[in-house]
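Just one protein chain is left out here, and the rest sit where they should.
Moving on to chain A:
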Amino acid sequence: MITIQNLTKVFRTEEVETAALSGINLEIKKGDFLTIMGPSGCGKSTLLNIIGLLDSANTGSYQLLNQEMIGLKEKGRAAVRKENIGFIFQNFNLIDELSVYDNIELPLLYNNVKSSERKQKIEAIAEKLNISHRLKHFPQQLSGGQQQRVAVARALVNDPKIILADEPTGNLDSKNGNEVMELLTDLHAKGATILMVTHSDYDASFSQKTIHMKDGIIFSERLNQRNVDVFMDTK
């Protein structure tokens, strides 16, 4: 689904050049659940942003669904983004002025989905994420966990090909954090492709594979043991 070859990203200021990514190679297949870990400034968020088409790389190749993304103009990137990618952020990034319903509706609006269909989809996803009773509320009226579930609902409502999660549990306490991770695992089990950035080993353990980054390069990849289920059973 995603093939990245020799990707580099350099940040330039007037005096210094900093290589955020230097020669990244990565492949993500359909149905994968990948975690990127690493210390602050290792380039993991930059990589995620490039994959999410929020940022652009300097050199290298990035193919999404066999289409080259490097060199695409803003308009093309917006089009690819709205069809294929769902975002989940650490700080949720919900629009405070809009109700939960309206927030979830946004991606559908931008994808020109018919209004009857929109209503169905929103209700279905709200049902699934257990926020149906909150649709008329505004983000500020919800707990952190509920807000993140709204964000997840918004990310999923349009059936994206890949879900990008940037520290999804960073702003949540452990109980709410767990809920979100269970949600992601559940989605994965149902076939979703997920790429997650996190600091937390515990969160990473929910995924299939963890990539460790440092100073802009990937230095280890390892498959996670499936001890997750055991842990969950004991809970």
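Observations
We take it that a contact is a pair of C-beta atoms (placed from the backbone, for glycine too) under 8 Å apart; a residue touches a chain by one contact, two chains touch by 3 or more; residues count from 1.
Just so we're on the same page, contacts and distances are computed from a predicted model.
The listed options are "Ring-1,2-phenylacetyl-CoA epoxidase subunit PaaA", "Molybdopterin synthase sulfur carrier subunit", "ABC transporter permease" or "Alpha-ketoacid dehydrogenase subunit beta", and the UniProt record of the chain not shown names that protein "ABC transporter permease". Interface note: of A:82, A:118 or A:188, the residue touching the hidden chain in the full complex is A:82. Note on the undisplayed chain: of the listed residues A:60, A:107, A:145 or A:168, the one touching it is A:107.
The chain not shown here is touched by just one of A:97, A:159 or A:221, and that residue is A:97.
Counting the whole complex, the residues of chain A in touch with the unshown chain are 49, 52, 54-55, 74-75, 78-79, 81-83, 87, 89, 91, 93-97, 106-107, 110-111, 154.
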